[in-house]
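Sharing a structure here in structure tokens format.
Note that this complex is displayed minus one protein chain, with the remaining chains in position.
All chains are identified by letter, namely A, B, C, D and E, in their written order; residue positions are counted from 1 within each chain.
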Amino acid sequence: MTLLHLSTWMEVETYLTRSPGIILPIGSTEQHGPTGLIGTDAICAEAIARGVGESTQAIVAPTINVGMALHHTAFPGSISLRPSTLILVIQDTVRCLAQAGFTKFFFINGHGGNVATLKAAFAETYALLADLRLPHAEQVRCQVNNWYMCGSVYKLAHQLYGNEEGSHATPSEVAVTQYVYPQAIKTYPLSPEVSRDHRIYGAADFRRRYPDGRMGSNPALATPDHGRQLYDLAVKDLSSNYLEFLAAE
Amino acid sequence: MTLLHLSTWMEVETYLTRSPGIILPIGSTEQHGPTGLIGTDAICAEAIARGVGESTQAIVAPTINVGMALHHTAFPGSISLRPSTLILVIQDTVRCLAQAGFTKFFFINGHGGNVATLKAAFAETYALLADLRLPHAEQVRCQVNNWYMCGSVYKLAHQLYGNEEGSHATPSEVAVTQYVYPQAIKTYPLSPEVSRDHRIYGAADFRRRYPDGRMGSNPALATPDHGRQLYDLAVKDLSSNYLEFLAAE
Amino acid sequence: MTLLHLSTWMEVETYLTRSPGIILPIGSTEQHGPTGLIGTDAICAEAIARGVGESTQAIVAPTINVGMALHHTAFPGSISLRPSTLILVIQDTVRCLAQAGFTKFFFINGHGGNVATLKAAFAETYALLADLRLPHAEQVRCQVNNWYMCGSVYKLAHQLYGNEEGSHATPSEVAVTQYVYPQAIKTYPLSPEVSRDHRIYGAADFRRRYPDGRMGSNPALATPDHGRQLYDLAVKDLSSNYLEFLAAE
Amino acid sequence: MTLLHLSTWMEVETYLTRSPGIILPIGSTEQHGPTGLIGTDAICAEAIARGVGESTQAIVAPTINVGMALHHTAFPGSISLRPSTLILVIQDTVRCLAQAGFTKFFFINGHGGNVATLKAAFAETYALLADLRLPHAEQVRCQVNNWYMCGSVYKLAHQLYGNEEGSHATPSEVAVTQYVYPQAIKTYPLSPEVSRDHRIYGAADFRRRYPDGRMGSNPALATPDHGRQLYDLAVKDLSSNYLEFLAAE
Amino acid sequence: MTLLHLSTWMEVETYLTRSPGIILPIGSTEQHGPTGLIGTDAICAEAIARGVGESTQAIVAPTINVGMALHHTAFPGSISLRPSTLILVIQDTVRCLAQAGFTKFFFINGHGGNVATLKAAFAETYALLADLRLPHAEQVRCQVNNWYMCGSVYKLAHQLYGNEEGSHATPSEVAVTQYVYPQAIKTYPLSPEVSRDHRIYGAADFRRRYPDGRMGSNPALATPDHGRQLYDLAVKDLSSNYLEFLAAE
Partner (left out) sequence: MTLLHLSTWMEVETYLTRSPGIILPIGSTEQHGPTGLIGTDAICAEAIARGVGESTQAIVAPTINVGMALHHTAFPGSISLRPSTLILVIQDTVRCLAQAGFTKFFFINGHGGNVATLKAAFAETYALLADLRLPHAEQVRCQVNNWYMCGSVYKLAHQLYGNEEGSHATPSEVAVTQYVYPQAIKTYPLSPEVSRDHRIYGAADFRRRYPDGRMGSNPALATPDHGRQLYDLAVKDLSSNYLEFLAAE
């Protein structure tokens, strides 16, 4: 693994002679229910991205810690970029790296709320690179990979938690954070009743609909050992995806 | 059915006393292969939206004819907004209508490339409405509905066309345009070989990857009668979805 | 006539070998008094643009249905882009078409409120195209043509209606919509007293100043037959203008 | 006259107790042919605005020296804001003054190229002020007044110069600058042949079409005494317009 | 001295054959306490810039009269651009001049509040010029020079006023305006007690913290003769700085 922030520019120059690929972890800073860490999505994305970097010898960019979480902002501690801001952040990021010679941008994402904006940003970025007449503009490819949607991860999560997995502040993501930060495992009496809704509109509506922040989940089921298993599966699947992405035209 | 553009403001005022819902067709203006109409996505979305409006007594906004189709812009005749522009268009549109009292925005969409940007736009719009302290800001809900993803439509399309349905310039969407505009049915010798790829990056890459514009599809299979069947199914499914959306909290 | 949305990209490619011109109808979605259709400006622009397209063999782009109508937004059903949004829409639209080879952009406009923003947008677009070093950037010309300002149209409108023509929700524009959509002719008891003011500031001020939405007009004078005459004159004049524009350096 | 820049904030506070009006000169910094000053439009607008301020006891804001002159930027020394930038400048300017209590914004403009963008900016600003729920938002009115379009000015210019007035680098505007800055009168052998065209597209096209920068004008006819007469007429007409604007609802 | 606004484009073309440098005065339009002129910062910057232009034969651009003064906007008469607007203004200004061939941009600044935004704008502008592939993009250099920070000026100000110089509405800047506009010297009984604070946050906080607008200053000490001395020193120092800047690589 090469962490970009622990490299020198000369090492990056050398890296580029053997690979045009880079892994970019993107998370979010948002409430994850009474026991989930606010950094859950960034923690998971970062840890898994580093695992994938290690297994594939790929360089890993600094984590984008704040994403698109406007719907969580009625809970204190949540921070969100607006989609139009996040588009600019992605655009600025990719273009700097593309100007240096990177062409394969493999985003490892920890937050469902980022996906739409990331895809919009990719489209806007391809157009920008073409406008700039960047030499390798046509070769640039961006791909978003949600670790929690990996086949093996999804399967294990549902084996372990069934429909108590829910869709936000899930035991699977909480488990990964417990594995990564065992010193930060939180406990709190969770109501057994939790909304089975899945609709997301504005922030005030979200808090009314999901009063403690969970969406249909029971994170009390999470254990650090589950986290380790989920982490291992995600790293394995995404490593394979990354290599395929790198090899693809 | 009430078409907004064929109504007076007084009629809209009256409408709002009985319903806060509005249907907004959104399409795209982009190449659809050698035989598909450039307006395919707008044509389908508009026709189906009007059908849904008729069956549910809902008001239908003017069609947003141009969407997010940057990847098609290496083919002449394609027009695209950048995602950041489309976000502003959606924001301006929804806020005007929300200020008038509408709260349920049911977008009927004809183009996969619009989905990510629409979702990003909805998030940005909810936040804007909250910032403006609009009286009904918390009640505003936007939903995107892709007519081609309705269960019954999807099933029939695959019954009729199997894997020749493909993912762009599909026989199912071409069929709907043939039903709506029988006078504009185009013919052209389609190569039996068509890329089975499904990846979408920048515009130049897209044209290289999909030289005649089709993605895995055989639109020669389309008939106006298929179009009628698909249209009927879409209208039925989406009418039901709309009423459910209107009734939901 | 060739409607862009009913064409294939190959047909557009062929068209471009014989002409670099395109007609773009732009309207507005805004109140037009108690009897005028909310879509009046888009309906007139679209119908006349198609007439011009037919008589000149020019291609006609999809109608831009929503324009700059912020001052009408205190009346329900009105939708407006902000000027800065509309500038981006025009810029995105023209640049896509200019990249494909179009250089003569003939906008047929149905709404006075669009004119200033369109002109600003044209200036911004020329600069953008130069920045992009588009091969034909220097040849690109945009022109806005208000159908209601054609000499013959203006003259007939004043013959028919004198000073009851007014300046918004005019009998002449209502007449054209009656000709195009005879099934959507509205009636409502119009007060004989109507403001003779012509000043336009913000939306709340506008509604206070023009309580039923009309500006000095008596649309009750409109007839479908007037509409047909006005339409014919507009098409004739603008067809001639278009050909002159196309031929000009 | 009160010049804002020569006032203290306490004087402005006092002024606001007796008048909500302010005069804002706006010019441009752009080529005006071989003998016209680059600052012509700002010079004329500023001088006339101060004259109007003197005769009406109105406060005069600092001159906006750079406007929308993109089409002149192929000539060295021209500076232009893009329309979207100028909209923001106007918006920021008006909102600061409106928050302080000003409601009547009387722009005295020296450059035709500013008009469209100013009108777009006014519309966008009214909407912004409403969004901000500014107490006096509904009372805010902006008006653009082109000094060269005053009836008496226009008449004298055509009496003096006939069709040699032209439409850019006109003898009338040059005359006013000669009256204001007699020390900066320039001479240069002007070709008697000058384009009678009046079309304006992009900057490169403009320079090709109007090689020395003039549009149909013969500024050699200008004299400082003409300038004085034109100045006097403009001040008289605009003073009367300002008082009417102030008094109007 | 050459004032850009009193030059013709041909004179600028000639100037560029001998120098790529330009001086740009930038001020602000903001309260300067009970006796300071609202235009203080623009007046000082403009006068000194013209002095520097005269002594160095450099061309001087029109003054940017309005800068970044958001924190002063709770006092009537203050006008501010938002930083993001000012960045665009600087960008548009520099790029027009850079396209004409200027490469050395020497800003003479009269307002501390402009500095951060100017520096941000310079960075953004260099990147823009590179994106545009402007021939001389790599040679473009922008520099901000605060006249009040010149060594000799700073020293004299503290000799004359000691700690009554303060940091806003200072006697030194007031003195320069008295020298430039002796007809506009204001008097008002200034409280001997004045906040010695120096912190600047939002506009409402600023007015609460500095009720009459002064920050630790006693402008009653200013005299026109001080102003003349300070002006002379500033012109001398900045002329030398300008020539050094011009000569530097």
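The working rule: a contact is a pair of C-beta atoms (placed from the backbone, for glycine too) under 8 Å apart; a residue touches a chain by one contact, two chains touch by 3 or more.
All values derive from a computational prediction rather than experimental measurement.
K.L.:
For the chain left off this view, which of E:P83, E:G110 or E:G227 is in contact with it?
P.N.:
Of all options in E:P83, E:G110 or E:G227, contact with the hidden chain holds for E:P83.
K.L.:
Provide the residue numbers of chain A that touch the chain removed from this figure.
P.N.:
3-13, 16, 29, 31-39, 42-43, 61-66, 73, 75-82, 84-85, 88-89, 92-93, 96-97, 99-101, 181, 184, 186, 188, 213
K.L.:
Going by the touch rule given at the top, which residues of chain E touch the chain that is not shown?
P.N.:
68, 70-71, 73, 82-84, 87, 113, 115-124, 126-127, 129-130, 137-142, 199, 201-205, 208, 248
Everything below uses one rule, namely that only the chains that are shown with their structure count from here on.
K.L.:
So chain B and chain C: same face meeting same face, with over half the numbers shared, or different?
P.N.:
Counting shared over all numbers used gives more than one half: same.
K.L.:
Hey, which pair has more contacts between C-betas, D-E or C-D?
P.N.:
D-E
K.L.:
Going by CA means, which chain is nearest the middle of everything shown?
P.N.:
C
K.L.:
What's the chain with its C-alpha centre farthest out from chain E?
P.N.:
The chain lying farthest from chain E is B.
K.L.:
Taking each chain's centre as the mean of its CA atoms, how far is chain C from chain E in angstrom?
P.N.:
Centre separation, chain C to chain E: 46 Å.
K.L.:
How many Å are there between the centre of chain D and the centre of chain E, using C-alpha atoms for each centre?
P.N.:
24
K.L.:
Counting in whole Å, what is the centre-to-centre distance of chain C and chain D, each centre being its mean C-alpha position?
P.N.:
The mean C-alpha positions of chain C and chain D differ by 29 Å.
K.L.:
Find every residue in chain D that makes contact with two or more other chains and list them.
P.N.:
73, 82, 84
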